[in-house]
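The complex appears here minus one protein chain, its other protein chains still in place.
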Amino acid sequence: MQPIIEVTDLTYMYRSGSGKNVLALNGVTMQVYRGEILAITGQNGSGKSTLARHFNALLTPKSGTVIVDGLSVADKKNTAIIRRSVGMVFQNPDNQLVSSVVEEDIAFGPENLGLPQAEIVDRVDWALESLNLGAYRHRSPNSLSEGQKQLVAIAGVLAMKPQCIILDEPTAHLDPKGRCEVLENVLRLNRDEGITTILLTHFMNEVVHCDRMIVMDQGQIKMTGTPRDLFKLADQIKALGLDLPPASQLAHGLKLKGLALPGNILTLEELVNSLCQLP
Amino acid sequence: MSLSVRKIVISGILGAISILLGVTRLGFIPVPTPAGHATIMHIPAILGGVLEGPVVGLITGAIFGLFSFLQPGAPFFADPLVSIFPRLFIGVVAYLVYFATKRINTVLACVLAGAVGSATNTILVLGMATIRGYLPSEVSVSIGVLHGVPELIVAAILTVILVKGIRRIRPEEENEPQP
Amino acid sequence: MPITVKDLCFSYQKGTPFEKKVLHNISLTIDDGEFVGIIGPTQSGKTTLAQHFNALLMPHGGSVTVNGYLTSDPQADLVDLRLKVGYVFQNPDYQLFAQTVGEDIAFGPQNQKLNKEEIKERVAAVMAQVGLDYDTFNQRDIYALSGGQKRRAAIAGVLACKPEILILDDVTAGLDPRGREEIMTVIRDLHQKQKITIIFISNSMDEAAELAERVIVIDQGRIFLDGAVREIFKQSAQLRSIGLEIPEVISVIEMLQKRGCVLPTIPLNLAEAIDCIATAYREREENR
Partner (left out) sequence: MELTKNITLGVYLPGKSFIHRLDPRTKIIASGIIISLLLIIRSYPAYGVVFLFVAAAVLIAGIPAGYAFSGFKPMLPVLIFMWIFQLFLYSSSDAKTLFSWWIFSATDAGFHMGALVTLRVIFLFGVTTLLTLTTSMVSLTDGLESLLSPLKAIGLPTQELVMTMVIALRFVLILAEELDKIIKAQMARGVAFDRGNFIQKTKKIFPVFLPLFISAFKRAEELIIAMEARSYTGGRHRTKMKTLHLGRVDLEAGLIMIAFTALIIYLILITVPPI
């Protein structure tokens, strides 16, 4: 598979408010493949946001390289093109919506790209439809639920027709229902539109649905692999301050109690099936 | 003149606070005078000037002025020359005072910026209200003293505390305003 | 300090064209020493209800009585009442404002006009209760704390007022697993060791199941269910009908029951679920 983003030996340091130097990324090397959905997980402060912000040139490498679709992030001339191809959705929907009208907010990105008016209208209609937001197009984001607001934010990025969308803890502020809504839509966009998706999260039942996962800690990548392979390693995951998905956690506990379950259970259905097949 | 994204966003959000203080009436501190209350709605403009420079101070003041024109809290603010025009200067003056005195001591500079910024608001608004004939000069002077002085004190203290507080959450290089 | 609510009604924007009724005839009693979880979909009125318990909102109909005092009584000392019923908001940034952790926690006691020694003692005591080491954190800048530490500092700031009832409004939202575990441990300890009555508002069914002894389910401004935690979670079909998610540990038992496995209990946490399933399978093996 062809990588769309290639990170080589990336290091990033910043000065904190109290004047200390913080090493946020320490020698990170990784790839994001076209069309995949990749989860990046790790405790707060593990460096996952800092890493993701390099992918659309919000940060530029202090050392090492980040290549997006063949273009180096370090070169300022590439910034506009990179931001066109890599969109980003943030944690708090209130702090990323600009306009007081849903459809105008979704138009914000395409307007910034200087597209012709007819094209903007088409894209806004398409983005609204893709995320089932048509009914809210003339509403104010303030009147929507947090989950719906986050969908508006995703629609705003989608309308820019990026090749890749980064979602930086998009569900951390949402209630369980909103989390479900957002996750379902993200998975569907990845499947139907083929948009490469990078999901930053610490909800393991979201990670379960991803093609690949990366676990970060203290600015370094500690684990890379498929969720099925990595969640077998319960002790390592826990040592990095993360939970297992509930089903894996149950399976792990039951195995310790002597039940002969397979090690790579991810969902409740799999767990129940395995339990029922026990002799 | 060009405006960075940073200046646009911070002016907008400080402007929102100004409007908010007006619509919730929290921007009014009851002062023991017959005329009612002193205002702190101009504090965001002062902060804009001190923290982000004269342009942000000017725009924040303009939003404050425009809003008090569209939803006037006192009758003569329906006159744009009284509501909008004087507010353009609050943040700019605060910036100039801060810039001129920060070498001596930044705390002192904040106190002076807050006080002079506040006085700018009081003097220009009442001055325009007098020139435009809404208030006789005697009344303006007494309102100026009764309201202007407590406003000035509150603005000076709030500026110091807020500037110090906000700087704690920001990386160092962003902490001096760029003109 | 029992709380009694009778026929409580409340509307937002009352008297304007935008008036919206958010609480309909709510009646309930919360006794000393209870650990009550208030759960319900977003916008169901949980927070609005809880804000009546310490007179942050006043009823538009019915009454709220805390420790024998009507909150709507013009003679009631609301400041005193609010100190006895602590309220911690979801976002600690709404509350923290002082330079250092110690100063911020001291803010409540200062409002109570305590002397310096007493304040210092209280600060040290509550910091211990929330697991913040006094020597390490007393002088720490508020903004240099991690998410979990900030929330603990906010809880400490409310505890310092010596509340007899503590209302926690969605205090685990947005934390990572480790931060959430820290807070849950603190809350459990406050109830078990300090014997504080706790009212825990949450969107997370898992946390409510794990912590609370009694659960009140609110839907569309009305009490939907009210009872002991196990009784409530037995009624999973009803909970699902108002859009609530059932904790995974309970779902798995249900799924097994559908497949013909008979499991006796409703587990409230992971350990119980594991025990429950493991025991059932062991018995099955022995029977064979």
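Think of it as A, B and C in the order they're written, each chain with its own count starting at 1.
The criterion applied here is as follows: a contact is a pair of C-beta atoms (placed from the backbone, for glycine too) under 8 Å apart; a residue touches a chain by one contact, two chains touch by 3 or more.
For clarity, every value in this text was computed on a predicted model and none was experimentally measured.
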Checklist entry - Which shown chains does the hidden chain touch? => result A, B, C
Checklist outcome for this item: Touch with the missing chain holds, among B:41, B:135 or B:152, for B:135
Checklist entry - Can you list where chain B touches the absent chain? => result 1-6, 8-17, 19-20, 23-26, 29-32, 40, 43, 47, 59, 63, 66, 69-72, 74-76, 78-81, 132-136, 138-139, 150, 154, 157-158, 161-162, 165-166, 169-170
Checklist outcome for this item: In the full complex, chain C touches the hidden chain through residues 12-14, 16, 51, 54, 56-58, 78-79, 82-83, 85-89, 91, 93-97, 107-108, 111-112, 143, 157-158, 161
Checklist outcome for this item: Residue list for chain A contacting the dropped chain reads 53, 56, 58, 80, 83-84, 87-88, 90, 92, 94-101, 103-104, 107-117, 120-121, 124, 141-142, 156-157, 160
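The definition used in the following text is that only the chains that are shown with their structure count from here on.
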Item to check | For chain A paired with chain C, centre-to-centre distance based on mean C-alpha positions, whole Å | outcome: 30
Next on the checklist: If a residue has to touch 2 or more other chains to count, which residues of chain A qualify?
Outcome noted: 16-17
Next on the checklist: Which positions in chain B are in touch with at least two other chains?
Outcome noted: 168-169
Checklist entry - Across the complex, what residues on chain B touch chain C? => result 165, 168-169
Next on the checklist: Using the touch definition from the top, list the residues of chain C that touch chain A in their complex.
Outcome noted: 41-43, 141, 143-144, 146-147, 173-179, 203-205, 243-245, 248-249, 251-252, 255-256, 259, 261, 270-271, 273-274, 277-278, 281
Checklist outcome for this item: As the complex stands, chain C meets chain B at residues 97, 141, 143
